[in-house]
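Below is one structure. I have some questions about it.
Every protein chain of the complex appears in place save one, which is left out.
On to chain A.
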């Protein structure tokens, strides 16, 4: 213990220390990154994650401010608290990055994802698929005699759950947008 009787520094895990990296808690965080909408900016962000060995669970990007040429990148990532801090600091140092928000710690937020499901089937399976879609508030956006395309918006977990239910009923294709997220309130 420090002679100063102050909280002493903790030495944390690193690649040079052959401890099990899984021994520390892995957290999932949703980050909102506001960037200049210029060529190569997404490559910089993705390159940072692959180059430094960080995880990307989900990533969405679109221009959100046409006049200011700003895009919003929403990234869901996993890591130890120290790695999450590094990810934020590393993102913040990319020159065209304006702001980095950690929606997971900055207060309550809403997260939504949009998904499209193509389900093919006949008879009871087709009726069951339609019934479940109603319960999940999924819309039918295309239908043929053998198939439906459902559209659904919700938390990623809800989309996972719906996909699990559709699989035995003839799910053949899924398209997901990845998570979009905003802090609640003003």
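Some points to look at:
FYI, a contact is a pair of C-beta atoms (placed from the backbone, for glycine too) under 8 Å apart; a residue touches a chain by one contact, two chains touch by 3 or more; residues count from 1.
Methods note: contacts and distances are computed from a predicted model.
When the unshown chain is looked up in UniProt, the name that turns up among "Sn-glycerol-3-phosphate ABC transporter ATP-binding protein UgpC", "Gluconate 2-dehydrogenase subunit 3 family protein", "Acetolactate synthase" or "Protein-arginine kinase" is "Acetolactate synthase". Taking the complete complex into account, A:44 is the one of A:44, A:125 or A:158 that touches the chain left out.
Listed residues A:26, A:64 or A:89: the one in touch with the omitted chain is A:89. Listed by residue number, the positions of chain A touching the unshown chain are 1-4, 6-14, 16-18, 36, 39-40, 43-44, 47, 51, 82, 85-86, 89-90, 92-96, 98.
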